[in-house]
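Written out below as C-alpha cells is the structure these notes cover.
What you see is the complex with one protein chain gone and the rest in place.
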C-alpha cells in the first residue's frame, strides 16, 4: 500500500498543487488520460469545497489530502477543519432555465464528484468534513 | 507565510508527484517558466537522493517535502529517514574523458542543485538528512 | 482588457479566445468579467484550455445569462472530448452548443 499525503492552506491557488499531484498519482496508478482528467476534476471540486464551505477560506485552516494506492483501488481522502455539515446533497444538478433566471449559477460540484468516481463517502463532525473518493482500476475493454 | 507539505514513499515514481507540485508552487510564487524548470530540477535531484542515498529505496521510509512561501523567499526542505551522512560534496562536477573511460556516469545531482538555487543548506544526523533550498523572487530585468 | 481572454471581432461576431490553460477558481473572475461586452454572436474558444471545473462553469454561465438577456447567440469552439463530456453532464451544452471552425467561417464571409 502506497500513501501520498499533501497539506495545503485554504487558498484556492494551492488547489492547483493538489490537482497536479492527483494527475501524477493517477498516472502512476496506470489510469488513461481520460480517467486522469476525471480524477483531477473530482479532486478539484472536493478541495475547493473544503476551502470554501469547510474552512470558509480561513488561510490558517488546512486542507489535508491523502492518496492511497491499494492494489486495484485508489482512495483519496480530502479533509477540512470546518465546523462540519448536516448533510451534503449529491443529487443530479444541471443547468436549467429556472436557475439561470434566478442567477443560481453554482452547485454542480458534488454532483460532478459523484458521477466521476466509483464510490463517494461523506463523513462530518464538529471537527470537520472528510470526503472519501474511491476509484478502481478497470479491465481494458 | 504559506506552507505546503507533501509526504511520499521512497519510490521514484512519486518523485514525479513532488515535481508536479513544485511547478505549481513556483507558478503561485510568480516564477517565470525558466525558473520553474530550475526549481523542478533542483527538487527532483534532492528527492531522488533522499530516496536512493537517504532511505536506500526502502518504500516504508518516507520523504517529506515542505514548501514555504515567505514574502520574497521560497524555501523548500526535503528530508529523509536515512542514517545520515558525514558530508555531501557540492563542488563542480562535469562530464570528462576520465569519468567516461571509468564508467562513472553519475554524481551531477548535488552540483546541479547548488547551481540552480540561491542558497543550499545540508543538515544531517542519525535521524536523517535535510536539504534546505532557498530561492528568492528577483526583480524583473 | 483582460490577458486571460484575447478578443477577435468581425461584424456581429466576437470570438473570445481563452488563453489560460485552467478555467478554475483562480481565473474565473477575469473570464466572467468579459461577459459585459458580448456581440450578437459570441464564441468562446477553448483550444488552449486543458482544465475546467465547476468554479469555471459558473463563470461561463454568466455568458449564458448575459446572452439570454440580450437575445444573443453563444457558442463554444474547440472543446476537448473530456470537456464535452462534462458540459453534457451538467447540460451546459444545451445553452452553449459547440460550433465548428468551418461553420464560423460562414459568418466570417457573410460579414
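Annotations for the structure displayed:
Order of writing sets the labels: A, B and C. Residues in every chain begin at 1.
As a convention for this text, a residue touches a chain if its C-beta (ideal position, glycine included) is under 8 Å from a C-beta of that chain, and two chains touch if they have at least 3 such contacts.
Remember, predicted model here, so these are calculated numbers, not experimental data.
Although it is not drawn here, the omitted chain touches the following shown chains in the complete assembly: B.
Within the entire complex, the positions of chain B that touch the omitted partner chain are 12-13, 15-16, 19, 34, 37-38, 40-41, 44-45, 48, 93-96, 100, 103, 105-106, 108-109, 111-112, 115.
Simple rule for what comes next: only the chains that are shown with their structure count from here on.
Each chain gets a centre from the mean of its Cα atoms; for chain B and chain C, those two points are 41 Å apart. For chain B, the set of residues that touch two or more other chains is empty.
In chain C, no residue reaches two or more other chains under the touch definition.
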